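Quick one: the structure is below, and I'll ask about it shortly.
Every protein chain of the complex appears in place save one, which is left out.
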Amino acid sequence: MQSVVVLFVMSLLVFVGVYAIGNPIDILINPQADQIDRERAIAALGLDKPLWEQYLVFLKGALTGDLGRSFVHATPALGLILTRMPATMELAIAAMLIAVVLGIPLGLWAGLKPNGVAGRTIMAGSILGFSLPTFWVGLMLIMVFSVMLGWLPSNGRGPTMLLFGLVPVSFLSWEGLSHLVLPATNLALFKLALLIRLTRAGTRESLLQDYVKFARAKGLSNARVIGVHVLRNIMIPIVTVIGLEFGSVIAFAIVTESVFAWPGMGKLLIDSINLLDRPVIVAYLLVIVTLFIVINLVVDVLYSALDPRVRLAEAKG
Amino acid sequence: MSTVVPAVPEPAARAAQSPFARIASDFVANPVAVFGLVLLALIVAAAVFAPLISPQNPYDLAQLDVMDSKLPPGSKSPNGGTFWLGTDDQGRDMLSAIFYGLRISLMVGAASTVLALLVGLTMGLTAAYLGGRIETLIMRIVDIQLSFPAILIALILIAVLGQGTGKVIAALVTIQWAYYARTVRSAALVEKRKEYMEAARCLALSPARIVFRHLLPNCLPPMIVVATVQVAAAIALEATLSFLGLGLPITEPSLGLLIANGYQYLLSGKYWISFFPGVALLATIVSINLVADQLRDVLNPRLSR
Partner (left out) sequence: MRPVPVPRRLAAAIAIAASVALGVALTAPASAQELKIAVAADVTSIDPHFFNLFPNNNIAEHIFDKLVQMDADSRMIPGVATSWKTLDDRTWEFKLRRGVKFHDGSELTAEDVAFSINRVPTVPNSPGPFSAYTKAIVGIDIVDPYTIRFRTAAPHPLMPNDMSTIYIVSKKVATGAPTEDFNSGKAAVGSGRYKFVRYVNGDRVEIVRNDAYWGEKPPFARVTFRIIKNEPARMAALLSGDVDAIEQPPTADLARLKSDPKFTLTSKISHRVIYFNFDHLDRSSPFVTGKDGKPLEKNPLTDVRVRRAISKAINRPAIAERVMEGQAIPSGQLVSEKLFGHNPALKAEAYDPEGAKKLLAEAGYPNGFNLTIHGPAGRYVNDEKIVQAVAQMLARVGITAKVETAPMGPYSGRASKQEFSFHMVGWGASTGEASSPLRSLLATFNRDKGLGAVNWGRYSNTRVDYLIEQALQQVNDENRMIMLQRATELAMADLGIMPIHFQFTMWATKKNVAYTPRTDEYTLAFQFRPVRQ
């Protein structure tokens, strides 16, 4: 319900905003066209109607699942975004995997040995990862790994295959995977730094907790203390953050997608903003909000699976 | 950037020492953080005194000459000076451009942080103090807003508002106030339960007095940490927006815009146009983050050694 209100407000905002910025026909139409052609094109896209009427038309369509057609591509805006979605999701998931697979062990290490050389180096690295602007790192990666070393392709998405006969993905072939490495690394960097810091902080805090001290006192092996007690305890906030940050990865993919010419929906959004392709902007928002609702739901479920206290509280409440 | 703010610690309750002295002494215990602080101080000084220390006013078009464009670092300028860091595609002295760019970036970062802090404080304190429906409403808005990535909201806002310095600041404020509101509310809720608040209420002090004289000062430490991190985030976000072509006007470039302008020259070997502003941006954000990091440790009593 809440999200419906959000959607409503956002779509209204975008409608008014884009309307105020300019008329897409001014950019879209061929300059050779005269005034009469121009007026005809404006009418063809329904832009001659007053704003409230355009909005009502949109609302009516939206209720039946029709978010309008892209001004530029002539295809339904929703379909357009859905065709771009697998590319973005693939990139985001790959980035998240990299961040988790590297971030948690590194953070754990830094947390266990906060004053060692390795621990300090990891932390210094994470501050760097936090501070480096994504777009700048992207180009540096291209410079080094594609242009200078020639190891990896500089941009674009490799050949795709259908996963489950439905979703086109590129990670099933070597070539596809090679296209994925650089952008995914680029996108992962910020989240990697974040995860390192979170894991470190969590580890440090949990090492001070009584149950860890107790487990130690019981004479449990170090590996077991860390593996079972510490890790399990810090997993809860980390899973939450991973879930929440997944949304932000999808959004941040906008930058990575522009640098690496990755044909995802973030790039589509930037293009659409530049062309004032309103139906696509609105549809993108709608898709993203829905996506976030789903992610939050999944996080909640995982959360209660991991933390018995939440389950108990829910059972009681 | 949606930096996750860790759970708010209870402010220090050590009474023996004055809190500032304690914080200061804890802070300098870490040489890296001191380095960050010194670096930050230098950067801020460079930005503040930019008009005095810059060889050129890079925003005065009459002082630029396109014939001096893209000169490598160390080239001589026609009026006898030296372009220590080279020139950009308009013949701007990079050193001057970086000083002025720092000014704009820090100005945007600071202005948006201060404004967002004010809005966030007001909303957070209102929510915590009044409670009830208003609290629910405010926190709902905060939750919704925080569930969206900052960059997305910024992009949409810029798409809706159009471009320009004021609009970028507006977008940054819109994004950031929610962090403060959430932080201050949780801090305030903790404070509210403490005895001194009870006492203040029993003395029938006016609500404004309670909030501003008693509640607010005690909620500040966590806010300072969040604010430092958010300044860095704001600067980085502005740079990203400018890079995407949706940020500040081109004639008065911020660091982000300088990097974006020089970005196209990176592959051609004219590294200085993008590299030096990149270093400046990096130094700024790193130093702020170093300081913020230490502040967080210092202000979190549970972790103090």
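Per-chain numbering from 1; labels A and B assigned in written order.
One rule holds for everything that comes next: a residue touches a chain if its C-beta (ideal position, glycine included) is under 8 Å from a C-beta of that chain, and two chains touch if they have at least 3 such contacts.
Small disclaimer: the values here were computed from a predicted structure and weren't measured.
Within the entire complex, contacts from the absent chain reach the displayed chains A, B. Between the chain not shown and the residues A:M10, A:L45 or A:L198, the one that touches is A:L45. Between the chain not shown and the residues A:L80, A:V241 or A:I254, the one that touches is A:L80. For the options B:S25, B:T136 or B:T251, the residue in contact with the chain missing from this view is B:T251.
Mapped onto subunit A, the footprint of the missing chain covers residues 21-38, 40-41, 44-45, 69, 71-75, 80, 83-84, 101-102, 105-106, 108-109, 112-113, 139, 142-143, 145-147, 150-157, 174-175, 177-178, 181, 222-223, 226, 258-261, 263, 267-268, 271, 274-276. Although one chain is not drawn, its touching partners on subunit B can still be listed: residues 61-62, 64-67, 69-70, 89-91, 162-163, 245, 249-251, 263-270.
One rule holds for everything that comes next: only the chains that are shown with their structure count from here on.
A straight line joining the Cα centres of subunit A and subunit B is 23 Å long.
Subunit B contributes residues 1-4, 6, 32, 140, 144, 147-152, 155-156, 158-162, 232, 236, 239-240, 243-246, 256, 259-260, 263, 266-267, 274, 278, 281-282, 285-286, 289-290, 293, 302-303 to its touches with subunit A in the complex.
Against subunit B, in their complex, subunit A makes its touches with residues 2, 6, 10, 13-14, 16-18, 20-21, 124, 127-128, 130-136, 139, 143, 147, 190, 194, 198, 201, 204-205, 208, 241, 244-245, 247-248, 250-252, 254-255, 258, 269-270, 273-274, 281, 285, 288, 292, 296.
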